[in-house]
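After this line comes subunit A, so read on.
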Amino acid sequence: MSSGVTGYLVLLGVGVAGAVLFVAAMASRRLLAPSAPSLAKLTTYESGVDPASGGWAQTHFRYITYAFLYVVFAVDAVYLFPWALVLRDHDLGVASLVEMAIFIAVVLVGLLHAARRGMLTWSDSAADREDQTSDH
Partner candidate 1 sequence: MVATLFVAPLAPVVAGLALVVGDRSIRSVGRHTAYIVSLVATLAALVASILIAIQRPVLDRQWVPEIGMRLHLAVDGISVPLLLMTAAVGVLVVLHARHELPAGGTPATFFGCLLLVIGGGIATFLVQDAISFFLAFEVVLVPMWVLIGRFGDRRAARERSRAANTFVLYTVLGSTLMLVGILTMSFAAGTTDLAGIAANQMSPGKQTAVALILLIGLGIKVPMWPLHSWLPRAHTIAPTAGSMLLAAVLLKMGTYGVVRLVVAPLPAGVERLAPYIGTCAVIGIIWGGLVCLVERNLKRLVAWSSVAHMGFVMLGLMSGTTIGLQAALFANIAHGAISALLFAVVGGLKHRWGDDDLDVIPRSLRDVSPRLSLALVIGFAASMGLPGLAGFWGEVLAIFGAWTPGGDRPIGWFRVLTAFASIGAVLAAGYALRVLRIVWQGSSQGDAPPEPEPATDARGNEWLVTGVLSAAVVVLGVIPLILLNTTSGAVDQLMAVIGR
Partner candidate 2 sequence: MSDFLEIVLRSVCVLAAFLVLPLLVGQTEHKVMAHMQGRLGPMEAGGFHGWAQLVADGVKFAQKEDIVPLAADKSVFRVAPALGIVSYLLALAVIPFGPHFFGADVPGSLVWVLAVSGVGTVGTLMAGWSSGNKYSLLGAMRTAAQLVSYELPLILVSASFAIAAGSLSLVGIAHAWNPWWLIWQLPGALVFLIAATAELQRPPFDMPVADSELVMGPYTEYTGLRFALFLLAEYAGIVVMSFLLATLWLGGWTGPFDHAIGWLWVLLKGFVFSFLIIWIRVAWPRLREDQLQRVAWLGLVPIALLQLAITAIGVVVTSQ
């Protein structure tokens, strides 16, 4: 278990095992489960009424701003993990702390601004508000 690669190989093996599990389960189902498809069964379930207009109906997607925020923040989290390792270093510790503080602060300003501008309130009005630009 010394070489660094074996760990990953084990993970590979585990993955395979998972796949095997899934396949085995499906096989067992194929053996045990009956199969008598009928149109009634195969139609989309909408609480009993007949399905209206295909399944991928245009639903207004309110979460886009959250998606943005996530992209911004989660990627900034990328820096936290390397930071974890250098923080104890004597000549980098304090400096890196300050830098990270600045970094997080900047991101927070962004969050603050977004919150202040109502991006986090549960409405899409912020997204497509009527704009009265004088046009040029």
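The rule is simple: contacts are C-beta pairs under 8 Å (C-beta built on N, C-alpha and C of every residue); 3 or more make two chains touch, one makes a residue touch a chain; residues count from 1.
On how the list was made: all candidates are chains of the complex that A comes from, given by their letters.
What you see is a predicted model, and the numbers here were worked out from it, not measured in a lab.
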Given options 1 or 2, the chain of this complex that touches subunit A: 2
Candidate 2-touching residues of subunit A, taken from the complex the two chains share: 1, 4, 6-19, 21-22, 25-26, 28-29, 32-37, 41-47, 51, 54-57, 59, 61-63, 66-67, 69-70, 73-74, 77, 80-81, 83-85, 87-88, 90, 93-94, 97, 100-101, 104, 108, 111, 115, 120, 122
